[in-house]
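Note that one protein chain is taken out, while the other chains of the complex remain in position.
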Amino acid sequence: MTEEDKKNQEIPQKPKRPYAGGALLIAITAFIVILFTGGIAYGVQSVIGGGDENEGILVGGVREFRISASQWSYGPGIIRVNPGEAVRFIVTSVDITHGFAINEMDVNLPLAPSGEIAHEVVIPEDIPEGTYTMYCSIFCGIGHPYMKGSIIVGTPGVGIGKILPYAATLVMGGIFAAFLVIGRRKAR
Amino acid sequence: MKWVKSLTTDLMEIGIVRRLVNFHAFQFFFIAISLLIFIMAAISIIFGVKHPGFNFGMVFTWVVWWGIVIALFVVVGRGWCMMCPFAALGEWLQRLSLWRKREWVLGFNFKYPRRLKNLWFAIGFFVVFIFMDNGYGISNSPDLTAGLIAVLILGAIWVAFLFERRTFCLYHCPLTAFIGISSMMAPFEIRRRDAEVCRQCGPKACFNDSEHAYGCPMNQYQGGGMDTNRDCILCTECIKSCPHGNIKMRFRMWGHDLWARRKGRLDEAVGAVIIGGLVTMVSLFLVLFLPPLKSFMDTILPAGVPPNDWPRIVSVGLLYLGGLAVSLFLMYGFSHLSRLFSGVKDSGTKTFFTHFGYAVVPLGIMKFISDIIDHVFRTWGAIFDVVGALFRDFPFNRVIAEEVTVKQLMTANQTYLLQLVLISIGFGLSLYVAYKLAGRMFPDRDIAFRAFLPIGAFIFVLGMAALWALSAAL
Partner (left out) sequence: MAISEKRRLTFTAIAVILLGIITGLLLGNAFVSGAPPTKTFNIVAYHWGYALYDENWDEIEQMEVKRGTTVRLVAIPASLLSQELEEDMYQRVIEEGLSASRGDGIVEEYPPGDPRIAGLIKEARDKPDTADHGVFIAQLNVDLSPKSNASTLEEAIDSIEFTADALGAFDISCSVQCGVGHELLVLESAFVVR
């Protein structure tokens, strides 16, 4: 390739002075990535983990919860019940049609705006302790997949749900690292 | 078995495939099925139970159809476009034919202005449409859904009478930016076989109308080497019209078209980042900031009555546009880093943005699939109840399903695990696309690797946004 050809190419084949050594660039990239990841993880954990567990009010032997559903969360988002208890959910929607469903307790209430639905259910005596999910069962927009709340039965330990995102972060970090390693090797 | 190899070389070698595809009514068969279901859904939406969770039409549109459209991305590409009843209505009226070739078409047949031949209108329309859906709940209201369907049908027919061929599908359909860009990751393609045969071909029947077949309704020119799936609706008209049988169909690697363009296009790159950002950054913003922002808006805006409750609409709108803006801004920033790392002086950041934007698509699509899968799994039983209710009052669907079965296919944790697997696959594929794109831009591997680093980082950040947003309330 003549000097003319080299100059005429749109993109230079090799920069005259590389910006920095390859290892340094990888370090910078890793730092940025860790920064963002930390911020995201911290933000999400503080928003959802920070909520207090709501124990409801005992009304005549029935544990009553008043839950309002809106786009795209439940308030309260974390509630606690005990096995064998009679529980009453009084659920309402403040904006559009939502659903309120708990799979393991056979609950599925359609929520119309400005209408309260009361539903009583008895938590089975033998239900395993753990964190169950109350979720929206009617498509309500872009935030529908995130419209979930937790029902803690008894006193379980840290649920596997809490660990999964950290594990996934590590897995994806590993995939990225693999690309970096293979890429670096091929680049040399 | 010989036909297995044909899957990746040329499906047209398989006898039954060739015979079916060469039927002029091949596409009509698929359209007829979707038209039938569409009519059932439309009647149900207009006359039936006015509830998004119980109405057959609503459930089948916003859960089943939406899921099928996205699922087809990762199988064949613009599969829905092939059977779309709206486009078909416009096309049948325009051609005055269901599948047979006629001598003349109805309509003014104007060529679409060259300056408008891009995705900007379509991208804008898509963004506005998604906002309207979330602000006013189109997918939550049978009346609004009916209105949307009416507007789409009218639009398709009007454009068919004014402009040539499927101009509506190319530039006006609210889905076209989404479905077109996403189809570039599909593992399927219809392309010409031998370039020399095309060069020698006189009639160029793949593009021009010929005696017994129409030219490509999407104005694609197979003879010149169609490079991506972006505008291919899999109608197989080109296969039927080619006088030399010089067109093949085959399966190939996922993501292939994303690095196939010689030069990236800004509208496609922006569209790709918007599609990706919609289900990553926007989701994260909604999870993190919507409740506090809404509380704040409650204090300064009039309350209003749903769906015109201003605090909610303004909050959702701000976070939605904010999330998209941040995605574009971050991509621009990381593109700048890519330019810096690679040491290139004479190409601007915009060049890098335009080139690498496509890499976001696989992650975005896998996240879309994760979201839809969650919704399908949550209300799995309801689909059967709703169909049962339809048949108890067919076709008007005025009977409420007595009980909407709670039959979640998986628990929340299991669903999340599945979503993580899908997101990881999308993540890996996006990294691979970024890698290939870097290789296309820089023949020198060292520079290519340096350019790849920040883009990989951006994709990683989007992936984190996706997986952490979904982890909320587990």
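First chain written, first letter: the chains are A and B, and each begins at residue 1.
Here, contacts are C-beta pairs under 8 Å (C-beta built on N, C-alpha and C of every residue); 3 or more make two chains touch, one makes a residue touch a chain.
The structure presented is a predicted model; accordingly, all values stated were derived computationally and were not measured.
Given that one chain is not shown, which residue among B:36, B:116, B:150 or B:253 touches it?
Counting the whole complex, the residue in contact with the absent chain is B:150.
Using the touch definition from the top, which of B:121, B:161, B:207 or B:332 touches the missing chain?
From the options B:121, B:161, B:207 or B:332, the contact with the absent chain belongs to B:161.
Given the contact definition stated above, which residue among B:170, B:337 or B:400 touches the chain not shown here?
Checking the options B:170, B:337 or B:400, the one contacting the hidden chain is B:400.
What residue numbers in chain A mark contact with the hidden partner chain?
These residues of chain A touch the chain that is not shown: 110, 112-115, 117.
Tell me where the left-out chain touches chain B, residue by residue.
For chain B, the residues touching the absent chain are 48-51, 54, 93, 102-104, 106-108, 143, 147, 150, 154, 157-158, 161, 398, 400.
By definition in this document, only the chains that are shown with their structure count from here on.
If you average the CA atoms of chain A and of chain B, how far apart do the two points sit, in angstrom?
Whole-Å distance between the two chain centres: 25.
If we count contacts the way the header does, which residues on chain B are in touch with chain A in the complex?
51-54, 62-63, 130, 133-134, 137, 139-141, 278, 282-284, 286-288, 290-291, 294, 306-307, 309, 312, 316, 320, 340-347, 370-371, 374-375, 378-379, 382, 404-408, 411-413, 416-417, 420, 423-424, 427-428, 431-432, 435, 441-450, 452-454, 456-457, 460-461, 463-465, 467-474
Which stretch or stretches of chain A touch chain B in the complex?
10-20, 22, 25-26, 29, 32-33, 36-37, 40-41, 43-44, 47-48, 70-73, 75, 77-78, 94-97, 99, 101-104, 106-108, 110, 113, 131-133, 135-146, 148-150, 159-162, 164-165, 168-169, 171-173, 175-176, 179-180, 183-184, 186-188
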